[in-house]
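Only one protein chain is missing from this complex, and each of the others stays in its spot.
Order as written gives the chain letters A, B and C; numbering starts at 1 within each chain.
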Amino acid sequence: MKHLILNLSCPDQAGIVAATTQVLAQAAMNISESHQYGDKESGQFFMRIALEAPAPCEIKDVQALFAGVAKTYKMDYAFYEASSPELAVKPKVVIMVSKFDHCLHDLIYRTRIGSLDMDIVAIISNHPIDQNRLEATNIPFHYWQDPKENEKKLRALLEAEQVELVILARYMQILSADLVQTLAGRIINIHHSFLPSFKGAEPYSRAYERGVKMIGATAHFVTADLDEGPIITQGVANIRHDMGVSDLVDVGRDVERRTLAHAVKLYLQRRILLNGKKTVVFE
Amino acid sequence: MKHLILNLSCPDQAGIVAATTQVLAQAAMNISESHQYGDKESGQFFMRIALEAPAPCEIKDVQALFAGVAKTYKMDYAFYEASSPELAVKPKVVIMVSKFDHCLHDLIYRTRIGSLDMDIVAIISNHPIDQNRLEATNIPFHYWQDPKENEKKLRALLEAEQVELVILARYMQILSADLVQTLAGRIINIHHSFLPSFKGAEPYSRAYERGVKMIGATAHFVTADLDEGPIITQGVANIRHDMGVSDLVDVGRDVERRTLAHAVKLYLQRRILLNGKKTVVFE
Amino acid sequence: MKHLILNLSCPDQAGIVAATTQVLAQAAMNISESHQYGDKESGQFFMRIALEAPAPCEIKDVQALFAGVAKTYKMDYAFYEASSPELAVKPKVVIMVSKFDHCLHDLIYRTRIGSLDMDIVAIISNHPIDQNRLEATNIPFHYWQDPKENEKKLRALLEAEQVELVILARYMQILSADLVQTLAGRIINIHHSFLPSFKGAEPYSRAYERGVKMIGATAHFVTADLDEGPIITQGVANIRHDMGVSDLVDVGRDVERRTLAHAVKLYLQRRILLNGKKTVVFE
Partner (left out) sequence: MKHLILNLSCPDQAGIVAATTQVLAQAAMNISESHQYGDKESGQFFMRIALEAPAPCEIKDVQALFAGVAKTYKMDYAFYEASSPELAVKPKVVIMVSKFDHCLHDLIYRTRIGSLDMDIVAIISNHPIDQNRLEATNIPFHYWQDPKENEKKLRALLEAEQVELVILARYMQILSADLVQTLAGRIINIHHSFLPSFKGAEPYSRAYERGVKMIGATAHFVTADLDEGPIITQGVANIRHDMGVSDLVDVGRDVERRTLAHAVKLYLQRRILLNGKKTVVFE
């Protein structure tokens, strides 16, 4: 038995689910979980199906089977092997980080214990990071200092390693619009504020100045429009009047790493579908 | 255009979704939202579908259309008109209450502003309640003092008014096992603790004694096994050391009314399906 | 035994607490609870003391007793009778409201059951409101349509009734800078967003447009600078992708009324002290 996920979106019309599930039923696939949503505003229909397929079952064969109905309904679609600790080939991921490494270490730890079913193929930083701790993980670490060269190297790495997802785990350098466009829906960033509050730099200082009683973090897909990408998930924490900026940073690190890890988990479980400037999250 | 909800559960097997949605597609119904879940433990499959049906469309006609597939797959199923402020015939509800009326007033208010699409046909109490406030709502109020007679009267009322749901909004008298059995999945209770903590009487006093740092409330379907019915939703709030029992009661009222209202809303939106001693909640 | 609250702020220096509590001890007052905080940024010291005073005890006598130390340390200070259901003379409050009455009804209800120890002396609206429901409460209701006349009438009412606090419970008309200045720290507003996100009009529509995954509400003191007043407390709720603007409004009403009621309770318990553009909240 093989566990697959099918995600699709297409212009909404009657009959999509019937046509889709009939193809799956003919292939003796069982639906163990599904979510469907038709967005009136965009006119798009979204579906996520968790499937049990009789083995042997190759994704390319299933795709062939599905090509007809996909064409008829003009579907964007993909089959994935379901996220699980036993997954043979896990999604390949690159983590980029600058000075603050709390999200990085959290992602590494969650990956090691099997909470995040992914294969971290490289860690890239534009700051020197304590390598002693990272070596223990056997993940290749790259310290790239030259902003001009970084993107070229990154593109080469992504292609060589067939990387699916780039995670900006508090990476403070802006990626080019061109790269962001190429990787649409494949770069997740954690912004250290409850967007759209405190867009831009130094959100904790500005939150302190404003005297807010809660701070937050926002995980979103990266687009050329800074801090305006589709939001995946958000988290918050309470703040007391006696907390200074450094306390906000401390509390915020917790919210950031939790929020980013949640977003990455949703991604790996194939629960996020893009809907223009928004996301559909099937939880 | 008519908005319907189809809820069903049946023994899990391949082909259920395909067979179901094909019938719907043939009737030119469009799926605007759907959730499906197969529970490995119970072997049951659960589905909720939000449908747009071309008018004129009568539920009894749709049911006739669906009878065949339902029989084939041994489905428990029901079609409902979707919850909305414009709903012509709203689900009929009875609210039962004892001394504390915070949940009662909250449900009345939410119904009036259209947040809960239901028709409260009667309020029943075993305590005298300030009727001046209730008269303004024009909802019939019954003050039933004799425990022996109450259930007989209640059964008569439920039948006469074709009541679908009974809400125990802090009603402190126990219903008979027989009545509870008859109304399985149709009585929602709010228990003023985070079950299974503090089952039984005076949960706030016991929470205070124990020195907990959070209190909670639990909305659940009522079964003959007290405080053991299927849980629908739970809520919590933080507690400080300087709060006495009366402060816990005060904070708790907020959690109770919010949690109960949430459960009732989930019910009215037909998002709750029974799965033995548990619930499937499609949110 | 009389329960009092003493709130004070003054320029920070050593000896404030010793001098203050010595005066109280000499008057045989017992401290049942206290919070103190020195803000490094503003250089101000803040203190809230809950006291048990031997009866008979008049606030004006206690104030006389305290005048010396208050002068020495340049204190802003006030004694209050502690909030309690038995409080003889409760703080007088005016509630202002426009079209949406969920916060209004919530405040009325909480006042009636003794959760908020205040005396609502008037409800003012610039919209016609269903008076049938309000009459039951016996609170005078004023429907003031002429924006030019409203402030004049309001000032007269506040003075005639010796009103302490004005609550803007979704009141959508802007008060003059002059009035706001006069009532600094005495007007609480509920803004229906998680400030500083979505300042200004129609926050729920804009939250929907942006595709946020959480919405919030902010209770703050009103200043001439719109939506920039000192924040008292904030609340949030999760949002799903299938929720439209009307769903956000529905969920938001809950957050708004909870957040506003919390802020009013903090005020009545004398837990909020102004610290420039921020608040110190002793919880």
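Criterion: a residue touches a chain if its C-beta (ideal position, glycine included) is under 8 Å from a C-beta of that chain, and two chains touch if they have at least 3 such contacts.
Computed from a predicted model, the values in this text were never measured in an experiment.
The missing chain, though absent from the display, is touched by one residue of B:F66, B:F198 or B:Y267; that residue is B:F198.
When the full complex is taken into account, the listed residue touching the unshown chain is B:I231, out of B:L8, B:L107, B:I190 or B:I231. Think of the hidden chain as still there; on subunit C it touches residues 12-19, 21-22, 24-25, 28-38, 40. Contact residues of subunit A toward the unshown chain are 33, 102, 105, 109, 113, 115, 132-133, 136, 240, 242, 250, 253-254, 258, 283. In the full complex, subunit B contacts the hidden chain through residues 37, 39-40, 194-198, 210-214, 216, 230-234, 236, 240-242, 244, 275, 277-281.
Assume only the chains that are shown with their structure count from here on.
Taking shared numbers over all numbers used, the subunit A to subunit B interface scores over half, which places it in the same class.
Per-chain CA centroids place subunit A at a distance of 36 Å from subunit B. Of all residues in subunit C, those touching 2 or more other chains are 240, 242, listed in ascending order.
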